[in-house]
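Reading through the structure tokens given below for one structure.
The complex is shown incomplete by one protein chain, all other protein chains being positioned as in the whole.
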Amino acid sequence: MIAMLIRRLIQAVLVMLVVAFISFSLFQFVGDPINNMVGQEASQQDRAELRERLGLNDPIPIQFFRFVGNAVKGEFGISYRMARPVSEVIAERLPATLELALISGVLAISLGIGLGVYTALRRDGWLSHFIMSSSLIGVSLPTFLIGILLIYLFSVELQWLPSFGRGETVQITENWSTGLLTVSGWKSLILPAITLGLFQLTLLMRLVRAEMLEVLRTDYIKFARARGIKQRSIHFHHALKNTLLPVITIAGLQLGSIIAFAIITETVFQWPGVGLLFINAIRFVDIPFMSAYLLLIALVFVVINLIVDLLYFAVDPRLRATKRSAGR
Amino acid sequence: MTDQTTHSTPPAESGVFRRFLDSDLFYDFSRRPIIILSALLTVVIILAAAFAPWIAPHTPFDPASLNLMDGFTPPMEPNAFTGNVYWMGTDSQGRYIFSAILYGARISLLVGFAAVAFAAILGITLGLIAGYKGGWIDTVIMRIADVQLSFPAILVALLIFGISKSLIPNEMQEQAAIYVLILSIGLSDWVQYARTVRSSTLAEKNKEYVQAARLFGVSSLRILARHILPNVMGPVLVIGTIGLALAIILESTLSFLGVGVPSTQPSLGTLIRVGNEFLFSGEWWITLFPGFTLLILALSVNLLGDWLRDALNPRLR
Partner (left out) sequence: MKKTLRAVTLGTAISMIMIASANAQTLRWASAGDSLTFDPHSQNHGQTHAVAHQIYNPLIYLDLDSEMQPGLAVSWEVTDDPSVWEFKLREGVTFHDGTPFTADDVVFSFQRAQHPNSDMRTLISSVKEVRAVDPLTVHIETNGPTPLLPNNLTNLFIMSKVWAEANNVLTPQDYSAGEENFAVRNANGTGPFRLVSRDPDVRTEMVRNDEYWGMGEFPMEISRIVLTPIQSAATRAAAMLSGEIDFLQDVPVQDINRLNNSANITMLSAPENRTIFFGMDQGREELRTSDVKGANPFADIRVREAMNIAINRDAIQQVVMRGQSVPAGMIAPSFVNGWTAELDTVPETNVNRAKELLTEAGYANGFTVTLTCTNDRYVNDEAICQAVTGMLGQAGINVRLDARANSIHFAELQQGELDFFILGWAVPPLDSHYVFDFLLETKTPDTGAWNFTGWSNEEFDSLSRALPTETDLDERNAKIARAWEIVQDEIVYLPVHHQVLNWAVRQDIDFAVQSQNQPMLKYLSFK
């Protein structure tokens, strides 16, 4: 157990190193950071000096080791675009993304499981068919189009909900501001959360349905039925419980992808989170920010993976290494 | 009920087509009007895209053939300056929406099919190797797969797109854009194939007929190709169909984020992105017609994939 844990940890560190190298080298040659930093009128000499000062002239391995060393300390340098320490900017914007991800996650998981169970139990009901067909439409529409359509309907035409931003926020600590304590904060959250959660919702719903259908066919459930246990108890006590283990682990992974998918939602709704900053960073070739973001996402995934692995150890002694994969 | 029709030996003279018509799969298909409609729509769009140069009234990719003054013509209404009428209207550059959709679907489908083919070939190969060889090769491949699977395809695609972009010289980027897109989407999606193929391979490998073939000295390659591969084609077909819809949507999303094909050669996704800017200003046809086409295409392919999965998985009947 301990040995396994250590092996997984070492693997996690290796993964982080690989991602660090990718994020470092990926943006090594894209665009010229100097040009974004100096005005139109700077001379060649100014540029050369700045290049030297930022260490952009050093050999690549040295730049990489400096990068990793700093990253471990949480220092990702100064954002070229915002002229502030990247770690500070991320700390400031992460709450917005986490709040959005959390609410969409809750939305996706609760509705996803609920609808999944319903459609599995009422396989041939017209409502189930309707839900399943609309879920397909949801999967077939690109996220950004859903967001734009929601804005068009609820903000422009009906004027019920805000089309952008977080609304009023309340400062809890120096870096942590929340929109969950104000009315306008909640209102601003609705459309982005739906847009972001919809894809995961349909994914989870279909997964729950499939798992549930499979469990319902097992001999164990058939025996339970034969023994005359109540339908309700079979469905929710026996079947759902067995369905939930893989579903919850998948849902954990989905939380990670929600944070990454937030890039699109945040762009559409101008949500001031890290995803929006990432897209801006790409436009401005803000290398320090881009690498920090990729590492952050990688860290989130590695940690979630680790937790999922541990969950498997805890719950399933047979260590089924290959679980059915659930989409992305 | 079984889908393992490939192993029941049919009368030799009836041929593949006859065999297909007799299969459970086709029987099931013929009983589902929605699936028939999806298949029909998919085929129509694919054919229309394939024969776009012969069907489309003009070539939207040739800027010299466009008349800017024709821009923003509403469907079925005469243009304010030129008086020309186009049944689906024109976009901001004076492209006929109808032609643009045909050519755009061509690009989208090309990217979709190529990305899926790329992902499938890569995934199947790696899955077969991992499952058949086992050992450290298996560990390495599956560990990479695990890592990648935990990242969303969009992030992987963005990453690969970024790497390719930095490696390709500027003047070639426009021509290379489509290949880069195929590569990014394909590389982001191989894991599913690898995992499925690996587990099927593991299961088949220990079956007696494979063991027997091994004992007779049949080469690994031959065993893989003749005995194991046919057994994994069903699931691969399902993943591929759903993967096609995902690839088409991913392409449009990348285009929305501004890293897709150049706007002089718009795909469906690019058309939607560009048209999107005009949604609030009342020029709905620029984005809605391509959007609708994309929706129909993705939906049909998704429905087909869904049906295939259920139909090939007898336990779910």
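Order of writing sets the chain letters: A and B. Residues in each chain are counted from 1.
Here is the rule we go by: a contact is a pair of C-beta atoms (placed from the backbone, for glycine too) under 8 Å apart; a residue touches a chain by one contact, two chains touch by 3 or more.
Note that the coordinates shown come from a computational prediction; the quantities given were computed from them, not determined experimentally.
When the full complex is taken into account, the listed residue touching the unshown chain is A:79, out of A:79, A:200, A:257 or A:305.
Considering B:83, B:135 or B:282, the position touching the chain not shown turns out to be B:282 (whole complex).
Within the whole complex, the absent chain has one touching residue among A:19, A:146 or A:268, and that is A:268. In the full complex, chain A contacts the hidden chain through residues 30-32, 34-41, 43-44, 50, 53-54, 77-80, 82-85, 92, 103, 106-107, 110, 148, 151-152, 155-156, 159-166, 183-184, 186-187, 190, 267-270, 272, 277, 280, 283-285. Mapped onto chain B, the footprint of the missing chain covers residues 62-66, 68-69, 71-72, 81, 92-94, 170-171, 173-174, 258, 262-264, 276-283.
Quick note on the criterion: only the chains that are shown with their structure count from here on.
Chain centres here are Cα means. That of chain A falls 24 Å from that of chain B.
Those residues of chain B that touch chain A in the complex are listed here as 143, 146-147, 149-155, 159, 162-163, 165-166, 191-192, 195, 198-199, 245-246, 249, 252-253, 256-258, 269, 272, 276, 279-280, 291, 294-295, 298-299, 302-303, 306, 315-316.
Residues 11, 15, 18, 22, 25-30, 136-137, 139-145, 148, 152, 156, 210, 213-214, 217, 253, 256-257, 260-261, 263-264, 267, 279, 282-283, 294, 297-298, 301-302, 304-305, 322, 325, 328 of chain A touch chain B in their complex.
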